[in-house]
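The structure appears right after this line, and notes come after that.
Missing here is one protein chain; the remaining ones are kept as they sit in the complex.
Take a look at chain A:
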């Protein structure tokens, strides 16, 4: 229970202080720190990332989703070819999918050219990769539950009500 609450709170706000977490859980701060250490050690918490709207950060950045078709291998299934793909640092996120293609690979690059080069020169050439379909992201509306273009809206409630 305590772990689940810590995880759901940190998922929404990775910067929440251990004191605030302790108050919310009616626990002491040391036990919260201990639980977080355990969660990190067991790779349940794998990082504390930030949601950034790069479109607003004045930086060239292109995101692409690539559908990758592959043939599975005896003994290894999809896992070995997957590791041959995700060990490229260009690959940010990767999923095994149901449906037409086996993998979805998410890649960030400075330009479309850079991503195209990576797909053509690296990804498509990996053994057991049959096909790739590159889908460039034109605009990101929402990420990790955060709507990018939404103005923070004022509290519409009356200042005091019974």
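Descriptive notes on the structure:
To be clear about the criterion, contacts are C-beta pairs under 8 Å (C-beta built on N, C-alpha and C of every residue); 3 or more make two chains touch, one makes a residue touch a chain; residues count from 1.
One rule holds in what follows: contacts and distances are computed from a predicted model.
When the unshown chain is looked up in UniProt, the name that turns up among "Ferrous iron transport protein A", "Aminotransferase", "Acetyl-CoA decarbonylase/synthase complex subunit delta" or "Amino acid/amide ABC transporter ATP-binding protein 1 (HAAT family)" is "Aminotransferase". Touch with the chain that is not drawn comes from one residue among A:100, A:139 or A:157, which is A:157.
Which of A:5, A:63, A:106 or A:124 touches the hidden chain is settled by the complete complex: it is A:5.
Residue-level contact of chain A with the missing chain is found at 5, 9, 16, 20, 23-26, 155, 157-162.
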